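Structure, as structure tokens:
The complex is shown incomplete by one protein chain, all other protein chains being positioned as in the whole.
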Amino acid sequence: MMLSIKDLAVGFRTRRGEVQAVRGISLELAKGETLGIVGESGSGKSVTSFALMRILDAGGSITAGEVTYSGIDLRRASERDLRTIRGREISMIFQNPRAALNPIRKVGHQIEDVLRQHARATRGNAREKAIQALRDVRINDPEARYYAYPFELSGGMCQRIVIALALACDPRLLIADEPTTGLDITTQKAVMDLSQELIRERGMASILITHDLGLAAQYCDRLAVMKDGEIVETGPAEAVFANPQHDYTRRLVEATPRPDASVRSLLPADRRPPELEYTPSDQPLLEVRDLRKTFAGKAGPVHAVKGISFTVNQGQSVGLVGESGCGKSTTSSMLVRLLDPTEGQILYQGNDLAQIPAEQFGKHPLRGDIQLVFQDATDSLNPRHNAGDCIAEPLRRLAGLRGKALRERVEELAELTGLPANLLSRFPHQLSGGQKARVGIARAIALDPKFLILDEPTAALDVSIQAVILNLLADLRARLGMSYLFVSHDLNVVRLLCDEVIVMQDGAIVEAGPAAQVMTAPAHPYTRALLSAAPRPPERVLETEPLAEVQSAL
Amino acid sequence: MTTANPISVPSQGGLWAHLIYVLRDNPVTLLSFGLFAFFIGSALFGPYLVPYDPLATNSAIALQPPNFSHWFGTDNLGRDVFSRVIVATRLDLSISIAAVALSFVIGSVLGAIAGYWGGWLDAVLNRVFDTIMAFPLFVLAMGIVAALGNTIENIVYATAIINIPFYARLVRAEVNIRRESGFALAARLSGNSHWRVLAFHIFPNALPPMMVQVSLNLGWAILNAAGLSFIGLGVRPPEPEWGIMVAQGADFVVSGHWWVALFPGLWLMLAVFTFNLMGDGLRDIVDPRRRT
Partner (left out) sequence: MSAPLRAVLWRILQTVPVVFGVVVISFVLTRALPGDPAVYFAGAMADAQSIEEVRVALGLDQPLWRQFFLYVGDLLQGDLGNSISTGQPVLTDLAMRLPASLELTLTALLLACAIAIPLGVLAAVRQGSWVDHLCRVLVTAGVSLPTFFTGILLIYVFYYLLGIAPSPLGRLDFIYFEPPRVTGFYLIDSLIDGDPETFFAALRQLILPATTLALFTLAPIARMTRASMLTALSSDYIRTARAAGLSGAMVLFGYAFRNALLPVVTTLGMVFSFVLGANVLVEKVFAWPGIGSYAVEALVVSDYAAIQGFVLAMALLFVFLNLVIDLSYTLIDPRIRFAAK
């Protein structure tokens, strides 16, 4: 075995005593093998990797167990010995690649630092070798990139640099800690494919740490599923995915959105209430006509939204899909009337809302009709207001409710969104991610809106919570008869709730149509790229789409 | 906050419990609040409790070292140093608190408006603050007091003016990062006007870092006022004030009469020290995230 971890436990000293982040896990990794460690936030998966590199944050230490790499006892190795192992034998890449690079040092010099440290280069040939390392990760024009600073590069490019840095000294093992979190889905695919290719080329072993079971299953030979600092299940990727043994794994597998799943099937099998009936009408509720938004930029006007038109019928759910910077958020800001369009009409039940300045819309009678669920529930709740006050705010300001009537309505909303009433007096920092999401939804539906915009409502949530929230949204729609505009980067998630899907790229709609049709027979190459970039579980291996245009865009 | 008409429990009782929690949680905070209470007590009741008239001179007992009847000794005119030090608390504290309150209010309003709306007003205010901060602050205060006239009010104004940019900048930054935050937008979707969003949703969130600034500024303000008095601006003898007393005592230090300058200096130091230590405690009190 190349790497063997036995009963590893990691603890952190905090002001409230010692906290066990990893509680006795055992893992083995053979030469050339790819292992995926999967778990939700707080499962201890990243801490495990820091522990075996011995780069734990201050206060953290290995409290028990053994870590052996090629016969070397990593737990007891001296700092000096570890330094020769780090980077030369075992390397790491991290999430948030831009922050992972020294912001005030040229990327080429950062690679040189590593090469020189491990005596892989001399003063004379360091530059040449660094450029070679950049070329190895398929960076165009490596001579020019050598002189770039991280802030001048895109996230995907920065991750390539981090990979180049990690692989510069030909390590035998690469640990990738959430390497694609925060990157667009097509970029994610490009980065993952690249690292897989390099790992195979060089016959390296690797560990992929991720929250995304689908991603791990696609790229790894073997999976280890972690929960609360323990490994609950290990096995070959196909087997874990196709036939999960542990309860938690099964829940995780089910909650991971798949092209063929229904929203109910994301929930654990024993907790699936019957689906509520939901009947969209064909009466238009909101019609968007040639909507445009142009911002004044430093280098001339920026056309964020370039004239889009679509219709949302009463009770219908429409998905708006695209990657960062495609104009979907600008569109939702304009529709919810926080932002004035440059041009175009927003016809709501026949009234052109675009004519009413965003400034005045706050007092408009239709204000309560159009509401928004924010992307990041934490950010959308005032840290100084408790959950009850957050939900009560629109009722006070717009419905004029006070006293008992107000309290009853807030409690009713809490019940509707599955928020225990005793949590209403808690402040946002005292609530979990799922609970905060419920508060945000309760506030948005407080005034019985007819049109609700969901702006990536589950992007910040773990998949098991995401499954619950998506089901809640599906139920609310059926009960209250709202129309949704579901804004997301993830077609697989959007599809679960929406009958119609709109795909945006660079401020324009490139494809629109019934969800099933867009998913199975995408007409536009960009839609195809998006679909093929989504992680695919192993049992559904499809042909890989060419990603040439996406890669050149990096 | 007017909107904090609570749906559920936490009210005054919650605040009080929170205050006790904060004080218990950190011994430094407890110490600083204890010292603060001592200074406030000295300022309020000191003039009625001190053993001697702080202005009464008696050349027969001039320059006596600390002894049983004059704990801090006497100065060159035979005045009781202890009485003078305690009585001076009221003046020094009033100057600094008044100055900080003025700069807090003006700075917050200007900074909040600039941070929320931006635009030309922001640009103009930025220029003005740049200009004020282009002066070494103590020197500017000297210039202002020299020009406006040598009075205590002018010391307050001068100290306030040099502190305004700090508050304005801080509030501007805090408001600016929250202007487009989810909860500010959510407040607008709930039917709040921009003014309400700013005043009741965004501004209160800037309070925790501002409290740290307030405590630092109270310290600076006292040092600043004492420094001005030390070089002969503002408070005039024989009025007891720590800065002047140190200045007068300085002449006697070289001849070994250390107590005349030491005790007012120590008190001054202790007051600044107290204010500096209070920062974290004040912040924890206004920060609901500290509630557990």
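Odds and ends about this structure:
For reference, chains read A and B in written order, and residue numbers begin at 1 within each chain.
The rule we apply is simple: contacts are C-beta pairs under 8 Å (C-beta built on N, C-alpha and C of every residue); 3 or more make two chains touch, one makes a residue touch a chain.
Remember, it's a predicted structure, so these values are computed and weren't measured experimentally.
Screening B:50, B:125, B:142 or B:171 against the full complex identifies B:142 as the residue touching the chain left out.
Note on the undisplayed chain: of the listed residues A:51, A:121 or A:162, the one touching it is A:162. From the options A:14, A:41 or A:102, the residue with contact to the unseen chain in the full assembly is A:102.
Counting over the whole complex, chain A has residues 50, 53, 55, 57-58, 79, 82-88, 91-92, 94, 96, 99-105, 113-114, 117-118, 149, 151-152, 162, 165-166, 169, 298 touching the chain that is not drawn. The omitted chain makes contact with chain B at the following residues, 127-128, 130-140, 142-144, 146-149, 216, 219, 223, 226-227, 230-233, 243, 246-247, 249-250, 253-256, 258, 261-262, 265, 268-270, 272-273, 276-277.
One rule holds for everything that comes next: only the chains that are shown with their structure count from here on.
Look at where the CA atoms of chain A average out and do the same for chain B: the two points lie 46 Å apart. Interface of chain A with chain B (complex): residues 336, 338, 359, 362-363, 367-368, 371-372, 374-377, 379-386, 388-394, 396-398, 406-407, 410, 424-425, 427, 429-430, 440, 443-444. Partner chain A is touched in their complex by these residues of chain B: 1, 3-4, 6-10, 181-183, 185-194, 201, 204-205, 288-289, 291-292.
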